[in-house]
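Have a look at this one.
Every protein chain but one is kept in place in this view of the complex.
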Amino acid sequence: MSIAPEKVGRDEPHHGRNIAIIWAIATAIMVPVIIWVVGPHIPPGSLTDDTRAQHAVDVVLTALSIPLLMLVWVYLGYAVINFRADPASGTIVDGPPLRSNTRIQATWLIVSAVLVVGLAAYGTVDLLTENGAGGGQGSNPLAKPSDARSALQVQVIGQQWLWTFRYPGYGGVETAQLVLPVNREIEFHVTSLDVVHSFWAIELGVKADAVPGADNIAYVKIFRKGSFQVRCDELCGLWHGHMNTTGHIVSGSAFNSWIHATVTKYAAVTKYLPPYSLTYYPIPTRNAT
Amino acid sequence: MESAALPVNRSKGAAPSFLGQLLGFNVIWAVAFAIVGYIVAHWLGGKIGANIAAEQNPGGTDQDDIAILLGLFGSIIGWMLGLGFFNYPLKRMLGRAPSLHEGVDSSTWRYFRLCTDHKVVAMQYLVATLFFFFVAGLNAMFIRTELTSSNATLFPAGNYLTLVGLHGTMMLTMMSAGVIGPLGNWLVPIMIGSRRMAFPRIESLTMWLTVLAGFVLLSATLLGGFPTGWTGYAPLADQARAGIDSYLVSFLLIGIALVLVGINILVTVVTLRAPGMTWNRLPIFVWAMVTTSILAVLAAPVLAAALYMVMSDRSIESTFFISSSGGSPLLWDELFWFFGHPEVYILALPGFGIVLEILPVFARKPLWGYRMAVAGMFGVALMSFMVWQHHLFMSGINANLRPFYMFTTELISIPTGLIFLNGFGTLWKAKIRFTVPMLFCLAFFFNFLIGGLSGVFLSDVTSDVVTHGSFFVMAHFHYTIMGGLVFALMGGIYYWLPKMTGYTINQALGKLHFWTMFIFFNLTFFPLFAAGMLGMPRRVSSYNASLHTLNVFVSIMAFCLGLSMLIFLGNLVWSLVLKRERASDNPWHSKSLEWQIPTPVPSYNFEQIPTITGDPYGYGLPEAPVVDFGRRGAVAAGEAGA
Partner (left out) sequence: MRVRLLAVAATFAALIALVAVYVVYFLESGPPAVAAVINRDGSASLTLQVVGSYGNHPFPDWVSYLVKDPSGKWRHTTIWKLPAHELVHVTVYQFDSQTGLRNNFLAQVRGTVGGVATYTDVGNTGKGSGLPPYNNTSLSVIPPSEPAHTFTVPDLDLSVPLVGISDSTSNVCAVAPCPMHFAHTTISFSFRTPGAGTYRWQCFVPCAFAFLYGFGGPMQTIGYMDGLLEVA
């Protein structure tokens, strides 16, 4: 084999134009497909205000990623097809010795910077206007819903390996069942008695770490009756994968009758519970005695 | 400078007899001494622990963590003793003359002991990291076996968690050494025109500590396993059984090895470049090693400190991470991810380096935008220290800072994007040859793009509420680490192994390996994005029954991916052991320095320290000079600064 310089052809096709056209067509087809065909099926559905916010963001991000995906795929595909060496020739031909191009680099930098700043601005505004979108906001939430004062408070207590729930508005009664009313703002206070867990109410779009000694607040408003899964989302030991339960969303009146029945049913054990508190520091620390 | 002060012994040292080799310091003694060290230190720790336990805990204690931790540290001392790492410091204290050479001879034994030839160390690294890569991969196969069932436990739940932890920790630790160890140690000195690394003994030490770290981690299976995964969250780590001590010591060893290897590479590149090897001519792979080393040197000490705190919590019952005693579980999260996020770039940057190094060779074009690529790597490296709290978006830690970390996280995509632009610029009007290394490099861009774009979903807090801690994250980082780093590493292995071993690697088997790996990798991990969004948390052994079909499909694809890795292993055995074919000096017609020297590379690398006359990417300029092996000192004064 010998190494020869490239013979410069006069009828070189306009590669840049070709790539741009293919990319534009692919993007023009794929973006609407993503938004209107695939988009409605992107999780996590429309059960709550949080899932609606998350779904909207996911559709926007998916649609935005399509031009980038297409750019790379079209370019790679085009290069692989058009910029290949002739394997039959037996000589190794070098390409043109292009080193760099300031204009292209500057354009690339500016475009990606604009995209990034835009994304971050969108993400920030979205996070603040959507009440934190169901994510754990710590003990002093920045993004509160307007009806936070009248919200139903539910404390979620993670422990190895069970979720229990306290309703401070109802004498601090504790249950292992999570029942929530529909169409009412809910304020979760998530904490843990031992190691770090994470409260993930999947269909509600709520996720907040349960950290011992910390109060982690998340908001949600549910629009339809039904049920949802709760799973632990942070590795917490042996039964992490089994630390789940099914929650129920019921009408306001059904919730009232359920909570009053529960208060009555658990009246005796409720007396033994520590007073309702945002965090608990259980003893013993280390030794069973 | 080096050849003047310390003349290289050109004739290969006469190898001692077999018995002499056997009785000398080597890995056999290291294993024996490590076991003895464990036993002695464990006994000592038991004595100490009994007193402490008697004071704090009148009833005695179930787990003798002091004894086990001390035992593991004792095994480190024994291991180093058996390999002979203490000989040189002792000799120097006794007044012997300094020497840069130890254990360098032509016998096979040099691969089983302290050896200061950087090429030997690199081969040791390659075998060791690939061995543990396969062990960790085997664990992944078992994980996928468990996940073929949505609820039944094929393996007892605790063993399953240990599997997950072993897979994650071993992959993360071994792959952070997987490029910088074998390729970094082999290539960096040769690429910069040096005969050695700056600290040859430390180089060997990092390699042997890495090997020990792998086996210490595996010892967790004998100590009851550990339930924490690779992230080792406290206070679960405080609470876990003694297997976590193996995790802690193993990770600590890797942390120390990373710091040492980083310092070694940085000093080597700064001080041992050949005449004419200006910063502008430094191969991009060397830049990748430099930036990786900066990350390792700055990030790994934080990990070591955090690990030390957990050890202290477990052994002497300090309470760094226990909220009811004034500590904080969030402290671990912060410290771990302050290390952990740079760590994932320790796993990404070497991949960038390999790909950008190989791309020009098979595109037959100069690397496009060289300075921008270097700037991109430095940008990634520095910004990786400002994003760690995106791992904690749901933790409730100072949640008002989330927009800031969302911004920095998205900002880091700018320097990462530059790497794509470099690749595309290099491919523009190229003359691509579709060799196996090139295929892996092209696949790198395909995979890493999906990994990067899925990262945007995770960086957006609203979207992250769904995907955080789910299989979406798991698919994301497998796309970046396996689809990125491991694909690049495979490309690098196919590309440089002929030079490193002197034998060609079978291209047909290589192509079979590539296509099966590429297809089954994507079929395995792409569906897991959906699994995560549909509500499958990470590290679970049971999941919602509606995800069963998806998981069975993924498991089958994962098994096929495992078979693809066996093709790779078979190819190595076939090409390097069974059907050897001598490789020529420069089979890829590369202009890079390492291909201009003979194959196999002599132990002194260069007859004379070469003079570098150009960068290694002068494709398209047939006469572009790259290196001058004969004109030592004859460089025009102005050229060195060009």
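Letters A and B name the chains as they come in the text, with residue numbers starting at 1 for each one.
To be clear about the criterion, contacts are C-beta pairs under 8 Å (C-beta built on N, C-alpha and C of every residue); 3 or more make two chains touch, one makes a residue touch a chain.
Please read these numbers as outputs of a predicted model, since none were measured by experiment.
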{"item": "Full-complex contact with the absent chain, from B:G45, B:G71, B:G103 or B:P235", "value": "B:P235"}
{"item": "Sole residue of B:L83, B:L163 or B:A475 that reaches the chain not shown, by the stated touch rule", "value": "B:L163"}
{"item": "Residue, one of B:F73, B:F142, B:Y604 or B:F629, that touches the chain absent here", "value": "B:F142"}
{"item": "Candidate in contact with the missing chain, chosen from B:I66, B:L114, B:L258 or B:I322", "value": "B:I322"}
{"item": "Contacting the left-out chain in the complete assembly, out of A:T62, A:S112 or A:Q159", "value": "A:Q159"}
{"item": "Missing-chain contacts mapped onto chain A", "value": "157, 159-162, 164, 174-177, 193-195, 237-239, 242-243, 245, 266, 268-269, 272-274, 282, 284-289"}
{"item": "For chain B, residues in touch with the removed chain", "value": "57, 59-63, 138, 142, 151-153, 155-159, 162-163, 221, 224, 227, 235, 238-241, 322, 573, 577-578"}
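Everything that follows uses one rule, which is that only the chains that are shown with their structure count from here on.
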{"item": "Whole-Å separation of chain centres (CA-atom averages), chain A against chain B", "value": "30"}
{"item": "Interfacial residue positions of chain B with respect to chain A in the complex", "value": "57, 59, 157-158, 160-161, 227-229, 231, 233, 235-236, 239-240, 317, 319, 322-325, 328-330, 333, 363-366, 368-372, 392-400, 402-403, 406-407, 410-411, 413-414, 417-418, 420-421, 424-425, 427-434, 442, 445-446, 449-450, 453, 456-457, 459-466, 468-470, 533-535, 537-544, 589, 618-622"}
{"item": "Residues of chain A defined as touching chain B within the complex", "value": "1, 3-6, 15, 42-44, 50, 53-54, 57-58, 61, 65, 68-69, 72-73, 75-76, 79-80, 83-85, 87, 92-101, 104-105, 108-109, 112-113, 116-117, 119-120, 123-124, 126-127, 130, 132-142, 190, 194-196, 198, 200, 202-203, 205-209, 211-217, 229, 231-242, 279, 281-283, 285-287"}
